[in-house]
Every structure is written in structure tokens, then in C-alpha cells.
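To start, I am sharing the structure in question, which I have written as C-alpha cells.
Removed: one protein chain of the complex. Kept in place: all other protein chains.
Moving on, here comes subunit A:
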Amino acid sequence: MPARLTVLIAEDNAADRMLLSTIVSRQGHRTLTASNGLEAVALFEQERPQLVLMDALMPLMDGFEAARRIKQMAGEELVPIIFLTSLTEGEALVRCLEAGGDDFLAKPYNRVILEAKINAMDRLRRLQDTVLQQRDLIAKHNEHLLSEQRVAKAVFDKVAHSGCLDSPSIRYLQSPYAVFNGDLLLAAFKPSGGMHVLLGDFTGHGLPAAIGAMPVAEVFYGMTAKGHSLTEILREINAKLKRILPVGVFCCATLLNISFQRRLVEVWNGGLPDGYLQRAGTSTRTPLVSRHLPLGVLTPAAFNDQCEFYPLELGDRIFLLSDGVLEACNSQGELFGEARLLEVFANNHEPAQLFVEIQQALTRFRGELHDDVSLVEISLLDEGIPSRPPLVFADSGQNSPLDWSATFEFRGETLRRFNPLPFLLQLLLEVQGLRPQAGVLFTVFAELYSNALEHGVLGLDSALKCDAKGFAEYYRQRSERLANLEEGYVRFHLQIVPEPNGGRLILRIEDSGQGFDGPAILRQQLGIDSLCGRGLALVRQLSERCTWPADGKGVSVEFSWSRGHN
């Protein structure tokens, strides 16, 4: 059943007007009549009819002008105008259409055709109405979506940007809304100094791509702050993503563990394009190649956390990039690609400019900068080691224990899988007096533990590390021996002793190895500045006392505090 419409009839001929008005009324519509264009426009403004039957040739104002004005007043709403005409010349019909006419009706009038035309125009009118409603609805939904994204971004920024991306050793290029492209960049200082960096790229776009970023950031920051190792963080992130993400959603990622003091970088790349380690003062570049499936694909049992280790020198730079860089597309549909990126590296003369040059090459290639590119550079600066903010503790430390001792022994299979340092340091930091030295404690514990494990338990020879090839071999042997470890132990003797004005921590660490001549190693390490690292020198520098028992099977270090400092 067609709707009852209000129809405006503009016709200067009285008989025709009367006839038409009667036909339209008989078809169930309400009619308004005008005998010239001016009247028609005034009536339209006043009554807002839904359809207009308009004679082309009328006195005072013709139908063309009246049609133009009515269409203008109608705005977005479709008010169909049917021109009443016996005009037959094409030119006149074109004028009708140009003035906004939607159809024609020729004289003599035919009721059946008129009714069919009014119904057809009514359908068109409703269609336009529906389109407008849906457009407004879509606009509303879109606004809603954007406001949700703003909220999600605000929450995400709190989580993701709690790290150290603003450190002077990091430069990065990333849109503030990158998380909705699935891109994720995180960086955090380790308690022992040094830094963890993660560049991730989730599959998909929008909120689904962003949602996985939250748990990754939480795990990354939480575990880094507690002193967990890169492999532990990798395992935890992978397990968590595998558990929570639907099949087909995963995270390509590169993780770095940079030890500024030990001049060492540990790399794990799962599915991201090659990163690059650009050596200072040379054009040598080591690609940091993906050797793993992305995070969130494999079960914890099948996951491979094996990292690669590279020595670092002052001035070295590490570049990581998302595939948005290689897949940047120009107007001809060509991809930027690896070859163009390598060309930028090859043409570089001033390493400090590389980051900017890559950016410029991308902008030149595409004509404009898009927001789906993530690029980060970490450099080992001459200005020294980046400083980390002091650790923050939730409790007041009033109930701090002051007189105790404990011994822990971690054996074969445990050493293979478990990193005891976060656990031990958590315990020690219950002692309020030690908290201001937390960073130093982490550094010294990490150094002594890796000495005990690598040289003592695993029997690795640090002399291997004296060139780049031996360096790689050293870490290959380390992971192989660790995987097959059955026996051996590392012992921690912790002793907290109260003193008149404060207290003292005495830590002795022993291992099941052959023992070693600490003072001799120390002399060697102080004498050279090489790939061998300066582990023991560092420990001695950071701790108050550092002594070696006569049997060589351990090291003892001491830290003290006085109440005045707290």
C-alpha cells in the first residue's frame, strides 16, 4: 500500500491544474496547487510536500528556476520533481534535468502512468531516506569506534609508555596510533642496568590487533623490572599469547637484551624483517635474522627461546623495523623492499644520520609519510651508560628484617630452566637498607651468577670470546651445555648482619666447578679492553669488598648501609 504523500502541483493552466489535482487526490494523496513558480516555491517552503509536479513554462517564475530553488531548500532529502511537459525537443528536456528534474510526464495526462511514476518516485525518496539514516548511523558508529580507540589508547599508553623509550640511546619512528596497526614498541631498563627492547607486529588491524599488546607490555615490563632474563620473558609472552589469542592472530617480534656494561646484545627474532647491527666506524653490518616462528604460535613445549649473542662496541647502532617499512607502497604500487633499504645503508657516510636517511628515503618513495611504519635505533653512546630511574617500592619497609642468614643451592636441572636471581633479589630487597642499592645488587648478582654458571658449572672458557667468531662459538657452546646439564650446582650464602648504625650484606657464591684464580683474571681484565668483557672488574668496582677464598671456589662480596642514608 503506497504511502499518502503531500504533492505540490505547479501548473499555470487552470483546467490542467484542476484535472491533475483531481487525479492525484483520487489516488489517495493530499494536493497543494500553485499557478506559477513563485507560488510553488512559497508553498514548498511553507508545507514541505514530499513530491512536486511542475509545469516547465509558467509566468512570473518558470518551472526550471522553481525546481532549482526547491532542490536547494530540500537539501539532502530527496524531493522528486516530475516535470509536466509536452516539450519534445531534447534541449528542453535537458534543461528540465539540469534544473533537478527527476522525471517527465507528457500531456495528455494518463492516470495509470502518473500513478506508476508517483509510486516509483516515492520508492526512490524512501531509498534516499534510508541511505541518509544509515549514513548518519555509520557516522555515529564510527565516532563511537574512534572514542573507544581513544580510551583504549589512553589505557595502552599508560601501560606501554612506562618504559624508557625517551632514553637518549633510543630513536624511534612510530605513529601515536600504531598500536591499532598492531605495532608495538617497548623498552625498559633492567634492574642491573642495560635494557630490554621489544618491537612487535601483531596480525590484523584495529582493536583486535591492539588487544594483544596489553598483556605483552605487562609481561615485558613486569618481568624486566623483577630482573628476569630475556628467554624467560620470551617464554612467558609466547605462552600467554598462545593461551589468549585466537588461532591466526600472533605477534612477529624482535627482542633485544642490551648490556651496556658487558658490551653485549642478545637477540631473538621471530618473524620480523632482518634488523641490523651497524658497526661503528666501518660499513660492516650484521643482519639480525628471524630464526623463529612469531610469538603466540607454538605451544610452550615446542617454543624455542634460543637467542644469538653479539659483542657491542661504542658507537655501534642496532636498527629494528616492522614490515611496514619494507612493504611501504608508492603510487605505482611498487614496494620499498629490502634492496632500497640496503642501498640507504650503503650510501651512508655519517652513521648518526642513518635513521633520518631511512626516514627520508621512505618519504621520498611514497610521497608522504604513512602511519604504519615502525623503526627504532638503539645506539651504544659515547656519553656513557644511560641512567635508569630508581626502583619504586610499594611498601614502607618499616618491618624490615635485619638479622638472618640463608643458603640456597640450585642444582643441575633447575639451572637449566630456572633463573634464581629475581627470587633472591626479591628476598634481599625486603631489607630496606639495601633498596637504594638495588640496581648495583642486581648488576653484581647477575655478573657473579653468570660467572658461576658459565665458567664454573658449564666449564666455558672466556678466552674464546676474544674475537667475533669465538664469541658466537662461546654462546653456542653455552646453550648446548646448558641444555644437557645434569649435574653441578650454584650456591648462594646470604648473610644480613646488623651494625651499630645500619647493617651489612655478605654474599658468598660458590659453584661446582674447578675453581679459578680470581685475582689473576682480574689483572687480565683490567689490562685489556676487549670482547672478553670486564665482569669481575665491574663487580669489584661496585661492591664494597670483594674477596676470593683460598680454594678459588667462590667469591665473597659485601655491601653495607647506614641509617643516615635512608
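Structure notes:
Heads up, the rule we're going with is that contacts are C-beta pairs under 8 Å (C-beta built on N, C-alpha and C of every residue); 3 or more make two chains touch, one makes a residue touch a chain; residues count from 1.
As a convention for this text, contacts and distances are computed from a predicted model.
Going by its UniProt record, the hidden chain of the complex is named "Histidine kinase" among "Histidine kinase", "ATP-binding protein BruAb2_1123", "CxxC motif-containing protein" or "ABC transporter permease". The chain that is not drawn here is touched, among residues A:23, A:99, A:217 or A:428, by A:23. Subunit A residues in contact with the hidden partner, per the touch definition given at the top, are 12-16, 18-19, 22-23, 26, 57, 86-87, 107-109, 111.
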